[in-house]
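Every protein chain but one is kept in place in this view of the complex.
We call the chains A, B and C, going by the order they appear; numbering starts again at 1 in every chain.
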Amino acid sequence: MSYNSYGHIYRTTTWGESHGPALGATVDGCPPGVPLTPEMIQVWLDKRKPGQNKNTTQRNEPDAVKILSGVFEGVTTGTSIQLMIENTDQRSKDYGDIAKTFRPGHADITYHQKYGLRDYRGGGRSSARETAARVASGGVAREALKHLNPGIEIKGYMVQMGDKKIDRSRFDWDTIDQNDFWCPDTEMAKEWEDYLTFLRKDDHNSVGAVIEVVARNVPAGIGAPVYAKLDTDLAAAMMSINAVKGVEIGEGMAAAALTGRDNADEIFFENGEVRYGSNHAGGILGGISTGQDIVVRFAVKPTSSILSPRKSIYIDGTPTEVITKGRHDPCVGIRAVPVGEAMAACVVLDHIMLDRAQTGGERGQIG
Amino acid sequence: MSYNSYGHIYRTTTWGESHGPALGATVDGCPPGVPLTPEMIQVWLDKRKPGQNKNTTQRNEPDAVKILSGVFEGVTTGTSIQLMIENTDQRSKDYGDIAKTFRPGHADITYHQKYGLRDYRGGGRSSARETAARVASGGVAREALKHLNPGIEIKGYMVQMGDKKIDRSRFDWDTIDQNDFWCPDTEMAKEWEDYLTFLRKDDHNSVGAVIEVVARNVPAGIGAPVYAKLDTDLAAAMMSINAVKGVEIGEGMAAAALTGRDNADEIFFENGEVRYGSNHAGGILGGISTGQDIVVRFAVKPTSSILSPRKSIYIDGTPTEVITKGRHDPCVGIRAVPVGEAMAACVVLDHIMLDRAQTGGERGQIG
Amino acid sequence: MSYNSYGHIYRTTTWGESHGPALGATVDGCPPGVPLTPEMIQVWLDKRKPGQNKNTTQRNEPDAVKILSGVFEGVTTGTSIQLMIENTDQRSKDYGDIAKTFRPGHADITYHQKYGLRDYRGGGRSSARETAARVASGGVAREALKHLNPGIEIKGYMVQMGDKKIDRSRFDWDTIDQNDFWCPDTEMAKEWEDYLTFLRKDDHNSVGAVIEVVARNVPAGIGAPVYAKLDTDLAAAMMSINAVKGVEIGEGMAAAALTGRDNADEIFFENGEVRYGSNHAGGILGGISTGQDIVVRFAVKPTSSILSPRKSIYIDGTPTEVITKGRHDPCVGIRAVPVGEAMAACVVLDHIMLDRAQTGGERGQIG
Partner (left out) sequence: MSYNSYGHIYRTTTWGESHGPALGATVDGCPPGVPLTPEMIQVWLDKRKPGQNKNTTQRNEPDAVKILSGVFEGVTTGTSIQLMIENTDQRSKDYGDIAKTFRPGHADITYHQKYGLRDYRGGGRSSARETAARVASGGVAREALKHLNPGIEIKGYMVQMGDKKIDRSRFDWDTIDQNDFWCPDTEMAKEWEDYLTFLRKDDHNSVGAVIEVVARNVPAGIGAPVYAKLDTDLAAAMMSINAVKGVEIGEGMAAAALTGRDNADEIFFENGEVRYGSNHAGGILGGISTGQDIVVRFAVKPTSSILSPRKSIYIDGTPTEVITKGRHDPCVGIRAVPVGEAMAACVVLDHIMLDRAQTGGERGQIG
């Protein structure tokens, strides 16, 4: 157990506050012999980096990762890897009011109640900047996966902003990286752009989103009962991301409305391989992968930091109104895409390693 | 880490298969001095017990719990508690076909692929019978909570069956225990009854459900960043229950459709206490409790065991059709209510203990 | 983390008190496909069983183990294994004084101070009966090792009783199982026998012992830095056994008196294999196995329950003298031999699994 860690074997402990000198991830349990350079990690941090377009916060940080340990002559040594990201854009300012009030929707008040004090600069530890450390660890996990199971692919994208959902019939895998929203539906991407401009400029408001992450080519047999289930760990991984309020596997909440006949993923055997007629299960049965696409979705609430005034209190209990000025994403869901991908990569790697421990990676045969 | 355990400090390891001699929970970390008798646990097992009405499986088991350790002269000693439930209704029968085929929607195929073998009798370890062990541990957790924080109340109920959702305007806390569905909306309970009769008798089908669990009077300040978040552990707890495909905290997936202005839970201070204008957050901010009701929901997929034929294969790959005869719940969601409650009780207790470790239970003052 | 568990991947949680209805071990993480019957475990319990000769306690229990889960058709399924041993020789008696006083050298007083209460019947949870559960889990571990690494052999024996140490020049591996003391030196075994008779009959006293456990044919490369070291886990495993006060690897405490030149295990390469000129290291360098014999020793203090009066107090603080009548081993070290073996088996298996997780069991080549 530890408060700021995740993973069983491939285990990440994150550290650092929004406005401290640095933040990072201590990664334990990585397999040895994995080729790893800062550039391989940086590409994912760049994807998450703020200030890339007008739809995300204008905080401007390079988020350059340094590897301080665990890599020698370009490959991992099997010992703990320290990934550090220095904070460079800590604008000095007067935190007077933020220090004494609680921003609605933020963890200001709960941190205060729990710890009796808090680092109020930019949310301190509860800032979404912490997710940069996860993305860094996810970058390592991706390289380790490439080393152990070259075919596995992990990809995230946004499927809903506010009440505007993508049209699955227009789903195009290739357009995901070609718009500001990691949106697989080009038409919807345009609609979102207009909507976000309105929210930001006119409405002084923000909006939530749903992100979907797919892990392809994960072999069947990964996962475990009863609490180290693959879906349990994916749910925990996603729910642990800032602002996430719901997690779904496969059909998710919609499974409630299905009947057993409709929900059954029928099983076939073709060309020496198991095939399924559908994937309502999202690639997981009994906590163990089926070999189909693993599909996980999560909902991100709207950014709590908005320019519209909300009622709150000072630490002494007197009432006030809070308007959060500053550089905030009107839709944090956008930048949650690479975070969700990173968490999925960490979980999948962790479970492949867990499985090796118990079964040696051997599989029961069919056919 | 262990595959079949959950909890950081209050830690439950479950064991046992559907048709083995017994199943149970090994509970470690329970506080000492908690009054505990088998009867206190039995009441919750009875709530989950099969065969109570025509809407649940007709398997008939007393599910009588025995306390084999950790209790002396009526109170817990602080050492590990063994809770055993003997299986008494293991009808001997010919498992021939079940042993060689994979039931669609079940973990038969993934267990086979992972372990190279499986206890095929009634689903073995992947059977929902395993949840009886969780309910037993939850019963202990409830008594420990009563001992440590007497005001805390944990209650679950069904809010949706198939596409039929309760009408929140008719929500009546008092009716929950008065119908077969733990439904807070009497009118909807009647509708569900008819629907279930149709599914069972005429349609040979099953249906999914959504369960909501509320934890009241949990003090503010329970939980922790970044991965021992209260919502992370609740999400993991619920997702680890058999057949669960989605988990929500507060607004859940619907948070995606909200704007920041609407989603903000405004903060007030009245009569020396913090109050909120709403509870979109479901009682958790930054992974830490606000003191409001903690609200978690989860979706249970329709029972995979149905009387309608579904396509599948034999272990050797040849095609077949599977019809699952036997004593199966047409809506497993009903019996998932006490399981969800039990998991919530375990998580809340665990986090109260975790919090004591770090802060001694002291709280930052407001006002 | 949990209070009553050990092991990272192959994880044992023990439960039960000396005079409760039963005790046992919940074993999680065992590899699937390991042939396992109660008889395979029973042989080790029989080795530890009380009442076998006049040198050990005359408590008479069959210590028959039942496998309640995790095994199907004679092989492990990969799910949690419940091993239960029913207590059958719980003589009912008046515990009046034992309930109110603290036996010197026992955990009576510390349990009382920690938990505010204790199961005083026969020491309750702190009784050495708890080690039966470890021996049961060790029996499973031995079968799993046989399945994964057939050549590994784990053997314990006594090397010292009181101040009487074996003569290493008379060491005979074959005599270990042929005397009541698992002593590899037949002459010393006779001396111990006389000494123990004197202690028991005339001196009303007890004595300590040193046990050595050797694990042979463990491949090089098992273990890990920095805290999951093989020697760290062996030290913890042995120190966790009741009454153990010291643990040594290889030269142990005597390493302090050596010089670097003498202590160096020189390295050779012969017939395609690494060889060492000596084994001062006890088979472990940097927490990782060298492939040589792994040698661990531990000291067991003299039995605290003796017929000679010792000063103590009542719970209310008033002074008293305690004489512990009953069925106690004059040298608990004897029965600690199978316990030490069991712990070593658990640790070695656990580390082989841990190693598979990270490296897949692949080894760096030499030569």
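The definition used in the following text is that contacts are C-beta pairs under 8 Å (C-beta built on N, C-alpha and C of every residue); 3 or more make two chains touch, one makes a residue touch a chain.
All of these numbers come straight from a predicted model, not from anything done at the bench.
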| item | value |
| --- | --- |
| Chain not shown, its touching partners among those shown | A, B, C |
| Of B:T88, B:Q178, B:T318 or B:Q358, the one touching the omitted chain in the full complex | B:Q358 |
| Among C:I67, C:I98, C:A209 or C:A344, residue touching the chain not depicted | C:A209 |
| Touch criterion as defined above, residue of C:E86, C:E143 or C:D231 at the omitted chain | C:D231 |
| Of A:L23, A:A257 or A:V300, the one touching the omitted chain in the full complex | A:L23 |
| Contact set of chain C toward the excluded chain (per top definition) | 1-6, 8-9, 14, 102, 104-107, 109-117, 125-126, 130, 160-163, 199, 203, 205-210, 220-229, 231-236, 238-240, 242, 245-269, 272, 274, 277, 280-282, 284-291, 297, 299-306, 308, 310-313, 315-319, 333, 354-355, 358-359, 362-367 |
| Where the missing chain touches chain A, by residue | 1-5, 8-9, 11, 13-17, 20-24, 26, 28-29, 32-33, 66, 68-70, 72-73, 75, 77-82, 84, 114-119, 121, 124-125 |
| For chain B, residues in touch with the removed chain | 1, 9, 29, 31-32, 78-79, 148, 225, 353-354, 356-361 |
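Here, only the chains that are shown with their structure count from here on.
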| item | value |
| --- | --- |
| Most central chain, Cα average position | B |
| Length of the line joining the C-alpha centres of chain A and chain C, rounded to whole Å | 45 |
| Distance from the mean Cα position of chain B to that of chain A, given in whole angstrom | 26 |
| Sites on chain C at which at least two other chains make contact | 1, 9, 29, 32, 78-79 |
